[in-house]
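Here is the structure we will look at.
Excluded from the complex is one protein chain; the other protein chains are retained at their positions.
The letters A, B, C, D and E name the chains in turn, as written, and every chain counts its residues from 1.
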Amino acid sequence: MTQLFDLEHGEEFGMFVLIKQADVRVARNGNPFIAFRFQDPSGAMDGMYWSATDKEVATFQAGKVAFLRGTRDTYQGRPQVKIEGLRLAEEGEPNDPTMYVEHIEVKQEDLEKELEDALFLIKEPNISRVVRKILHQVGDDFYTYPAAKRNHHALAGGLVLHTLTMVRIAKGLLEIYPHLNASLLIGGILLHDVGKTTELSGPISTEYTLKGKMMGHIVIVTEMIDRACQEIGIDPETEAIILLKHVVLAHHGKQEYGSPILPQILEAEVIHFIDDLDAKINMISDALETTEVGSFSAQIYPLDRREYYKPTFK
Amino acid sequence: MTQLFDLEHGEEFGMFVLIKQADVRVARNGNPFIAFRFQDPSGAMDGMYWSATDKEVATFQAGKVAFLRGTRDTYQGRPQVKIEGLRLAEEGEPNDPTMYVEHIEVKQEDLEKELEDALFLIKEPNISRVVRKILHQVGDDFYTYPAAKRNHHALAGGLVLHTLTMVRIAKGLLEIYPHLNASLLIGGILLHDVGKTTELSGPISTEYTLKGKMMGHIVIVTEMIDRACQEIGIDPETEAIILLKHVVLAHHGKQEYGSPILPQILEAEVIHFIDDLDAKINMISDALETTEVGSFSAQIYPLDRREYYKPTFK
Amino acid sequence: MTQLFDLEHGEEFGMFVLIKQADVRVARNGNPFIAFRFQDPSGAMDGMYWSATDKEVATFQAGKVAFLRGTRDTYQGRPQVKIEGLRLAEEGEPNDPTMYVEHIEVKQEDLEKELEDALFLIKEPNISRVVRKILHQVGDDFYTYPAAKRNHHALAGGLVLHTLTMVRIAKGLLEIYPHLNASLLIGGILLHDVGKTTELSGPISTEYTLKGKMMGHIVIVTEMIDRACQEIGIDPETEAIILLKHVVLAHHGKQEYGSPILPQILEAEVIHFIDDLDAKINMISDALETTEVGSFSAQIYPLDRREYYKPTFK
Amino acid sequence: MTQLFDLEHGEEFGMFVLIKQADVRVARNGNPFIAFRFQDPSGAMDGMYWSATDKEVATFQAGKVAFLRGTRDTYQGRPQVKIEGLRLAEEGEPNDPTMYVEHIEVKQEDLEKELEDALFLIKEPNISRVVRKILHQVGDDFYTYPAAKRNHHALAGGLVLHTLTMVRIAKGLLEIYPHLNASLLIGGILLHDVGKTTELSGPISTEYTLKGKMMGHIVIVTEMIDRACQEIGIDPETEAIILLKHVVLAHHGKQEYGSPILPQILEAEVIHFIDDLDAKINMISDALETTEVGSFSAQIYPLDRREYYKPTFK
Amino acid sequence: MTQLFDLEHGEEFGMFVLIKQADVRVARNGNPFIAFRFQDPSGAMDGMYWSATDKEVATFQAGKVAFLRGTRDTYQGRPQVKIEGLRLAEEGEPNDPTMYVEHIEVKQEDLEKELEDALFLIKEPNISRVVRKILHQVGDDFYTYPAAKRNHHALAGGLVLHTLTMVRIAKGLLEIYPHLNASLLIGGILLHDVGKTTELSGPISTEYTLKGKMMGHIVIVTEMIDRACQEIGIDPETEAIILLKHVVLAHHGKQEYGSPILPQILEAEVIHFIDDLDAKINMISDALETTEVGSFSAQIYPLDRREYYKPTFK
Partner (left out) sequence: MTQLFDLEHGEEFGMFVLIKQADVRVARNGNPFIAFRFQDPSGAMDGMYWSATDKEVATFQAGKVAFLRGTRDTYQGRPQVKIEGLRLAEEGEPNDPTMYVEHIEVKQEDLEKELEDALFLIKEPNISRVVRKILHQVGDDFYTYPAAKRNHHALAGGLVLHTLTMVRIAKGLLEIYPHLNASLLIGGILLHDVGKTTELSGPISTEYTLKGKMMGHIVIVTEMIDRACQEIGIDPETEAIILLKHVVLAHHGKQEYGSPILPQILEAEVIHFIDDLDAKINMISDALETTEVGSFSAQIYPLDRREYYKPTFK
């Protein structure tokens, strides 16, 4: 079966694809349009959907499978789809999103296993109990929420992927810098973005909730920690709990990025770094995914609109 | 009895005074010194205490009455004390601090009355109950804590004075802009700095607590609101409570000043303004207090080290 | 008679309205369009007028009454007019702008009375004479000019409203902080923006004059003060006049906002604060005017593009 | 007769020198000290005077001749004087400052001639009359004032030297860019800093005047232009006068440097450049004056504390 | 023969013109358009070419002669061409670009002569040999390359014009400040932008090369100096060569403008100034070229989008 990256320039086609991204923007002529990224096992390709109606915006969400008709075009050295028709896949059609993801290596049970291993690295008993309590309360949302409304890990499942990738980096650092406090480092990573499950509306058509806009996910997490302490019966004024709140509050690293205080323990600094590193690698890799070798990617807005080059050699 | 501002330049003296400020700084030669501001009913005057020992630093705290021997000097156009001897007032000596304050117009019962009046402006029932609950829990600390470790309202009692001055301004604005939401405006003002009772160690020898340094008074207040809701039995996810937390979180006005989020309701913007206005008027007025008319004050560090002029006319 | 806020979503209508705002912008396709805000006694509603001709731009000015045909639409949760026809009201039609203003509570004679009261607060005789002289020279322009070309108080009459609102706030502060110098505070407020009558072309189709662009209203006011001194026969080198110029020069508070010098007397700082506070309350209130309760306003550009929430409770 | 740069390291001496700079600073131990730069025809050399009394600060002013006893020392690769004694030169001693200046090539009559030539480049009659009027009013102050309290051209006569050096650069640019408007360029340069004669107290013991601090020299110049117009009988609202005021107001180039408006004509931009260029060359050359070839100068504070290298080759 | 500035508003015409600028931009509707500036001996005039095809973008390059049909229009007070047809001039038609340049005063042999004169100002032998070697290697590219992809001197030949204008300014400064080191000043100017011949693809359809994007012209020049030393047999570790590299590395003046180090010799500071001055004069003059006297230019993006006024008097 023909796939996206089998197409020649100018070739017309009709095929099922996964809608990986669907950003709604408003053109200066007043009409909204949708910037799509479609995906199948061969890779991901962008396409613009001009003059979208409100109903189309509501229908064509990231995470859905759709039947796409169009022509394979090129825009600034990058393959692109010129969209000619789009409808959602229906019952009886191949509408399972997991069929279209590039490398289906991640199963939820593997993630749960990895999470369980990470929890064992937390030696401080109160931190351990609070983290387990909160993750239990969040439940499946931890596996289905995106890590952000846009930019990095904005896909369903982005939260768990981002969190566990950070854990993997942290494990490496714990070997290189053995004086790092594993309880604060791993505990802080596991909780740092868990407030997104309250800040955002959900994995599909992600919006900010009122509480999310008014308080932000950083403060929401400290509130979750405080409530968990009361439910478990832990004194929230102990050093370990105060420091756990601290690494969460400080994890954006700078006040202008929304941390009310700056890192004042080593582990807070390290969590901020790992978080930033994984977010940036994710954004750049995402942009390079649709870039041909020997070319520059599209501009990446949060990275000063820089374009990144994809080398021709390994 | 001779008072500070009765002294001529070069005149030697010995008298009881109140220690209004006692800032410890470290000179480049490695020795700490104390920058004092002494006060009696005639006004306030500065004096430097070089090479202070640890014990002297611990003894000569703001709020204490002391017997001061010295010479009335002048420094950059401002009267100053050249300290020759200093000891705390003892039993049997005139050691009641209130005797030395310039205008003893404020009694705690008047402040309590003013606070009670303010509480009646809060119409929204949940905000009203939460604010009353927290102020009840804080108790006398609300009347004895400073509003900051240094800069503005750093004296004992600074917190209540700063808070109630803001309420007075807010009342005026509610008449000028009747569409302002009184519940959020007054409730937010009454709580905005109440976390300082946890952030700071107390009215004397004020230091930051571990929780204060690691979380900051802004987040501490939202935690107090959340706990109060649970103790009273109010759902903390209602709009009024979320917005009350919001005006507290946003009251520093900018993220680089420690607010994790920016004002997103009108009342949050207004509280930030009133807070900033009273703090700056307090700092400048404090500096002008020891400035002669027709001269410039000492540099005020938090205001770009500016010097303020004291006009000769009314 | 049906009014703007009586209309249902999707309802077609034709009615007389006041053009409250008419901002001309250029779309990327090269064509100008007009962003209108229409008003009648029921409230204000926006509407875009695409591909406006030069003649239409010249005709449909803020302050005119027009007959508007269209459909009541919704855009991002806010009611909006889809414009189908627009023409100015003619002779014999209801073309008196005052009929369409929401709350006609302000009469010029009331404003004149309020101004006269304010003038009596100025005790310093030279400041008093200079302020009276300049306001006399400016004459009716003080009552008809806007306070700005856009953003806050950009309506005809905005200058006097903004100035007198600031006076009201100042009166409250004079009671709370009795050491404030009333002559400088009130005199400075009354003059601070009076240079706008030279900087801007007039209340209708407001543009910058050459002198306005090249010198700015701040320096223009100091020039007006200097000339008034010479006409009255006051020595412009006296302290009171220098300080009056200072509070005007410093009222933008920061050099990057166009003040050549920073506030160096307490009253300069306070005027800057009141000015900023009234401008921001005005901008936010203006945006909330077309926002439904429980929703967010449109982005406010000068406030970091923030959206403000309108609470559902009082 | 032995001169400063004839001395060997460690050599003791006594000689008459000119006090070129005398900056008073306060050490952290509370004592003021004077950072001197001494000069004789062989060059300039620095020396610190620790624990200066108020009387010494008042006595040892820049521009005075003094008898200096000390030892030739070295500090961070730069020759320095270790001061052992200092007294002012008395009657009958060689106390004419001009004897100690390195290259007495500049006579006032030459400067007057150069100024007269510059005035002839101003073709626009109103600008010409205003510039001549103001320079006539300023009179000798133009030749005796410094260009600043510190940093660049802070010596007596600095104002005229800085102004005429800028004229020389401007003449070169008028040949290279013949479309530059000579009237605005030369007129603007001649007036740009003339407000310093009001802003500063005088060539000796230079301080800011009250008017200087409260209004700044930039606005003072525009006031001088406005008054000159009235005295001559020129309409101050003509384009040429408005633009003349503009180039003065804009000559600091950025609002954060004190210009209330930014350059909006080409000549304003050019004046800002020339002003900045001459100031920086002056500061660096001044620092290199006491630096040996192949070494780095002392840190220059207004230039990010950079140190500048003095090459060994020509 | 009718020329551009002979046309009346609204007049239709067909004539040969030079394409002076051809900036491709993308409209929000997704279509590229070309912002043209056309030129003939009477002056330069802008015109927008909407919805350009890829082929048209590739065809209508700056530097080509074209036959233009259109109407003389006006946009925001500036004459403009409404394009109705455009095709390149063919064989046999008047297609020599030099016929359309306003003032053909510059011949390459004059430039070569001027360059030769400049080289004689370099007294230091190693700098002299390196500069001559590199200019020899660059060859004709020095006379044909633009100085930038956009903004200032973006025309073919811009590099040599910008460089030699800077030399002219430098010569004037060498007379005013005779202690400037001519070898470093002139040598540094001649080389400072020569890396653009590697950074950019060429005078037509100028793009960045891979090396240009990845290293930048500043570092490329230091590499050229290093290689030239090796080819000539000069020790690259001598002070003169290190300082020559330094003035090139530092010539952007600030790190945020791409200089890895800040100026640390006087000549580096001066080169930065001259470079910036000529670039800004060029940008503003370019904008004023199409502005009528008594009006404001279009916004200049790199200068904070400021508009510059063109005075009515000389």
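The criterion applied here is as follows: a contact is a pair of C-beta atoms (placed from the backbone, for glycine too) under 8 Å apart; a residue touches a chain by one contact, two chains touch by 3 or more.
Keep in mind the model is a prediction, meaning the values are calculated, not measured.
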Of A:F16, A:F67, A:Y208 or A:Y308, the residue in touch with the unshown chain: A:Y308
Among A:M48, A:A89, A:L173 or A:A298, the residue in touch with the chain that has been omitted: A:L173
Residue numbers in chain E that touch the chain omitted from display: 210-211, 213-216, 218-219, 222-223, 226-227, 230, 237, 239, 242-243, 245-246, 249, 255-261, 264
Positions on chain A where the hidden chain makes contact: 123-124, 165, 168-169, 172-173, 176-177, 179, 181, 183-184, 239-240, 243, 262-266, 269-270, 273, 276-277, 280-281, 284-285, 288, 296, 304, 306-314
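In this text, only the chains that are shown with their structure count from here on.
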Touching chain B and also chain D, the following chains: C
From the options D-E, C-D or B-C, the pair that copies A-B, where over half of the contact pairs coincide: C-D
Chain located farthest away, centre of chain E as origin (C-alpha): B
Interchain centroid distance [CA atoms averaged], chain C/chain D, Å: 44
Distance from the mean Cα position of chain C to that of chain B, given in whole angstrom: 36
Whole-Å gap separating chain A and chain D, where each centre is the average of the chain's CA atoms: 59
Touching two or more other chains - residue numbers and ranges from chain D: 210, 213-214, 239, 243, 264
